[in-house]
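Missing here is one protein chain; the remaining ones are kept as they sit in the complex.
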Amino acid sequence: MIDRTDPEGTIAAAAQRCSNWGRWGEDDVLGTLNFLTDDKRVEAARLVRTGRVFSLAQPFDANGPQRGWRRRTNPVHTMLDTGLDAERGTQGFPHGFGGADDVVFMPLQCSTQWDGLGHIFDHGQAWNGRPAGDVVTSEGDRVTGIETVGARLTGRGVLLDFGDLPDGHAITADELDECAQDQGVEVGQGDIVCVRTGQLARAKRDGWGDYAGGPAPGLSFTTVDWLHAKEIAAIATDTWGFEVRPNEFDEAFQPLHQVVIPHLGLFVGEMWDFEDLAADCAADGRHDFWLTAAPLPVSGAVGSPLNPVAVK
Amino acid sequence: MIDRTDPEGTIAAAAQRCSNWGRWGEDDVLGTLNFLTDDKRVEAARLVRTGRVFSLAQPFDANGPQRGWRRRTNPVHTMLDTGLDAERGTQGFPHGFGGADDVVFMPLQCSTQWDGLGHIFDHGQAWNGRPAGDVVTSEGDRVTGIETVGARLTGRGVLLDFGDLPDGHAITADELDECAQDQGVEVGQGDIVCVRTGQLARAKRDGWGDYAGGPAPGLSFTTVDWLHAKEIAAIATDTWGFEVRPNEFDEAFQPLHQVVIPHLGLFVGEMWDFEDLAADCAADGRHDFWLTAAPLPVSGAVGSPLNPVAVK
Amino acid sequence: MIDRTDPEGTIAAAAQRCSNWGRWGEDDVLGTLNFLTDDKRVEAARLVRTGRVFSLAQPFDANGPQRGWRRRTNPVHTMLDTGLDAERGTQGFPHGFGGADDVVFMPLQCSTQWDGLGHIFDHGQAWNGRPAGDVVTSEGDRVTGIETVGARLTGRGVLLDFGDLPDGHAITADELDECAQDQGVEVGQGDIVCVRTGQLARAKRDGWGDYAGGPAPGLSFTTVDWLHAKEIAAIATDTWGFEVRPNEFDEAFQPLHQVVIPHLGLFVGEMWDFEDLAADCAADGRHDFWLTAAPLPVSGAVGSPLNPVAVK
Partner (left out) sequence: MIDRTDPEGTIAAAAQRCSNWGRWGEDDVLGTLNFLTDDKRVEAARLVRTGRVFSLAQPFDANGPQRGWRRRTNPVHTMLDTGLDAERGTQGFPHGFGGADDVVFMPLQCSTQWDGLGHIFDHGQAWNGRPAGDVVTSEGDRVTGIETVGARLTGRGVLLDFGDLPDGHAITADELDECAQDQGVEVGQGDIVCVRTGQLARAKRDGWGDYAGGPAPGLSFTTVDWLHAKEIAAIATDTWGFEVRPNEFDEAFQPLHQVVIPHLGLFVGEMWDFEDLAADCAADGRHDFWLTAAPLPVSGAVGSPLNPVAVK
């Protein structure tokens, strides 16, 4: 049970219980990615049986969910050259050559993404106990920038499909376990856990509404011990903010983030699209798969858009 | 032998010889990705033996190779919130929560990337014979936008490592075959062929110089028949422009692009970083691997930055 | 009276009646700015009597009216360096030097702006009868780019203050004349006419609502002859779109724009903020003033943000 009136105390206690600070040395920049070893990958590759592939990314475009909160816009994609220019023959290339080029402006947290370890701080402290201001300055994250992840977010993915949870539903550790059991899958060390709440499916059907920051199903703050004990590498959901909203304290802002990112060193994925994958898993009854979830290595980024690829 | 004085005739002849227009129906948007089937992926997944992972992406930052040609800049990454702000306590979050956020502005062709099928036209025609202006307008590529690729660029990768070729060296089909043979690997249908010329290694050592658009080793125009006959899914190099520069005609601009993209429907990767992978391949003598090369699905994009991940 | 069922015919007739094509030669890029001569400026400078200055710009920031229509966002301003970094001493400058730098990403039509002559076309024709595609390509406006204006939008401003018109109110030519008469001011050749509808005041008080593209007071289509006959240099309003919305035809999109920009060559300002100026004009009864309304000369831009400065 959560004491709704004591976010600071509850957060502090959880941080102390579940801290991974120092677990992989004082210079560590990988956090829970340390659980995802080469051996785990060799095992996970055996999950490829049909060769079917699934992109778990939402489209990156102006029709996304962002509404400007904290200057987060949807991506703005514009063209530097087009087929119309090529047809017109004004591009200055010889012998019938024509080209199209483009640019994008986007917040790195605007759509399907990873939160990097420099994304969230607790009382001015970043992952592994570093002062936040030593880690992320105006030059970006100089210690745990998303580029440090490289190719490591590649391994076994497990889908926990909750169907269609209502906004505000706080998923508990027991529910996570039951869901896994029902689907005949076990969550193990080094896994990338994919939690489908069904909210994105609703948003696709009914419009975004308050998808970006409003009420949503998501993980209960109480799952912090589960997330710690399972020694997973990462977790991703189909919602804006991974944890349940409204949050479970009277005054709160993403308290589970405040523990799992700086204290556990956990990689958190948000706004993933599990729809096609979930349908396939439902059809063949297999809920684990090979998953490559490589962030775009923008140097010093505290998060990253990506196109996660599941293969079964 | 190339007639250096007749780019248009030579290009037109090659386009006619090697055209894949209509091969997969008039509505096709996948081009040579049609060669990369689920069965091929099942085979390719068996290449995962050690679980070692390699990112084939360059860092995305202001220190990249771009110098402004056709408004292509290096990525500009800026922060919306930092650890310094979090420490200062000015962010307005409750109970010690702090965060960092960021944005990026970048040409989609600025660093490690895929050329999409809408990137290059021949005499106003795009892949599969469509008018360029019907495909790519100011709204982007409305037919073959990079999002249509989804998760498909996942399969077998083959590294052809040429060591350290001088700028201007035109790699021939025979050289491609010899390199494969020397490395004990065969290029097959549906493969993603990775050609390492050594130019990026030089640029890392000596500075970018004219890496973006200047002289470079690369594929000879004469490889067009090889690229067509091998039925590969995609090809990528460690250079700015995939084909040899200066080009092999007296007056020319990327003539091989002009055939392979609009006529073959071939996906071309550029500015990939094969350094770590190449060292590993040299060490264990295995030059094929599992490769996930998923573009960021910016809707309507004619190309895309990415973080390709090789697993051995 | 407008025939609500015949936008095309009505527009075509107005275009023919009021066309300025060829009036200043076939190479003209200035349109109605030709009316704003040096002599007019000398006269206008005499209007400076108190030295009081008024900025007619809205703030350029994320709290603006844009909601993403046609990829128009509000400006996104981010920092490259801050005072926090300077205090931290991480900037790498010697002897106590510290700095802050910043960048902005913004649509040129996002806030207080000028529509340039390349902003609107009628049936594929731009100002002075040029084909739209000869004028504005992906490289921008190569003929009438906003930089051609230079310093010319400097002269006499006249405020016509309508107080607080309801949305949908179509201001007629008679109303323009009456307003001028009531305020003891005459609209003359070369003037920059500033029409205050009161909508911005409402938006400031009540929130943006549908300010960007929704219902608004504004000029009636029927004022096209007045705008032509008065030989003004430019007109600006405190609304998103200058003309009344909903437009006065059953099926329509900004029909007055379609005539005044490509056919008259009129410069149109939108989203200007007349609040402080209007209060001063009401107080001293003088509704004309010296006005400098210099666009930011982004080369090839079809419009431009600006900070118009009125001096009385």
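The chains carry the letters A, B and C, assigned in the order they are written, with residues numbered from 1 in each.
Here is the rule we go by: a contact is a pair of C-beta atoms (placed from the backbone, for glycine too) under 8 Å apart; a residue touches a chain by one contact, two chains touch by 3 or more.
In this text, all values refer to a predicted model and were calculated from it rather than measured experimentally.
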item	value
Given B:Gly96, B:Gly133 or B:Pro295, the one touching the chain that is not displayed	B:Gly133
Candidate in contact with the missing chain, chosen from B:Gly68, B:Gly207 or B:Gly285	B:Gly68
Selected from C:Ala14, C:Leu30, C:Leu108 or C:Val224 as touching the chain missing from the view	C:Leu108
Of C:Asn34, C:Thr172 or C:Gln254, the residue in touch with the unshown chain	C:Gln254
Residue numbers in chain C that touch the chain omitted from display	7-8, 11, 37-42, 45-46, 48-55, 57-61, 63, 70-72, 75, 77-84, 86-87, 89, 93-109, 118-124, 126, 131-138, 140-141, 147, 150-152, 154, 249, 251-255, 257-258, 290, 292, 294-303, 305-311
Residues in chain A touching the chain absent from view	76, 78-80, 82, 84-85, 88, 103, 105, 138
Hidden partner chain, residues of chain B it touches	62, 68, 71, 73-74, 76-82, 84-85, 88, 90, 105, 133, 137-139
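The criterion applied here is as follows: only the chains that are shown with their structure count from here on.
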item	value
Interface residue identity across copies chain A, chain C - same or different by half	same
Distance from chain B to chain A - Cα centre to Cα centre, in angstrom	26
Chain A residues counted as touching two or more neighbouring chains	71, 77-82, 84, 105, 133, 137-139
